[in-house]
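Yeah, one chain of the complex is gone here, protein chain that is, but the others are all in their spots.
Let's look at chain A:
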Amino acid sequence: MTTQRTAPSPGVTLKTETAVEMLGVHKWYGEFHVLRDINLKVQRGERIVICGPSGSGKSTMIRCINRLEEHQQGRIVVDGIELTNDLKRIDEIRRDVGMVFQHFNLFPHLTILENCTLAPIWVKKMPKKDAEEVAMKYLKRVKIPEQANKYPGQLSGGQQQRVAIARSLCMNPKIMLFDEPTSALDPEMVKEVLDTMVGLAEEGMTMLCVTHEMGFARQVADRVIFMDYGQIVEMNTPDEFFRNPQHERTKLFLSQILH
């Protein structure tokens, strides 16, 4: 079991065993109804994989969890804190929720080490030396400590994505969100990133992962969610989901991606 799971940082009481709860969440972009009545409860330590055709709202849904997108109806409770317009709460949630993006979003003007230490130093008020130690620990974990003083542009895509994962871990998050982390990678680099994520999952991190890597879903997911037209269409254990999909759209989708 991991530190994240068994030893929450001092001063933080475990408010609930539910990590994320979404109740009747709706969202519109102008007239376009992107999220329709999303209800989802994620337990601590649970690994959820979300898939679905493009434009189905899966990215939007997980981006609502750390308020990169605002929802307009319903409730989202993250780690016992309800998301409202209160900026303080949003900051509090973002401190505890790590996110990995499709295009890495590393800061190109900072070195790998600086990318990893910036938030711990300025958000968590960690002394610089401690932050660097933590950063090196996680860079070792994603197997690129030797790149610490390079700039993101000097690394391969796979390496950059692993740095992005390390950067999130440096904040010691309770929940990790992955938004298509391997979609922008060259095929030969997908595995190194997935291996890192599998390692993380095995340590009991709460994860919500938008991905089309069905092998990954089979290997680590507790539940697989299929979304289409802004709704959760089907949710099941990976075994059942792949072997025995219920909904017509799920069957169609699976037949298209599993050749």
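Points to keep in mind about this one:
Note that in this section contacts are C-beta pairs under 8 Å (C-beta built on N, C-alpha and C of every residue); 3 or more make two chains touch, one makes a residue touch a chain; residues count from 1.
Going forward, contacts and distances are computed from a predicted model.
The complex appears with one chain absent; UniProt names that chain "Amino acid ABC transporter permease" among the candidates "Manganese catalase family protein", "Amino acid ABC transporter permease", "NADH-quinone oxidoreductase subunit C" or "Cytochrome c oxidase subunit 2". Taking the complete complex into account, A:M99 is the one of A:M22, A:M61 or A:M99 that touches the chain left out.
Note that of A:M171, A:L185 or A:I225, the residue touching the chain absent from this view is A:M171.
Taking the complete complex into account, residues 66, 68, 91, 94-95, 97-99, 101, 103-109, 118-119, 122-123, 151, 153-154, 167-168, 171 of chain A touch the chain not shown.
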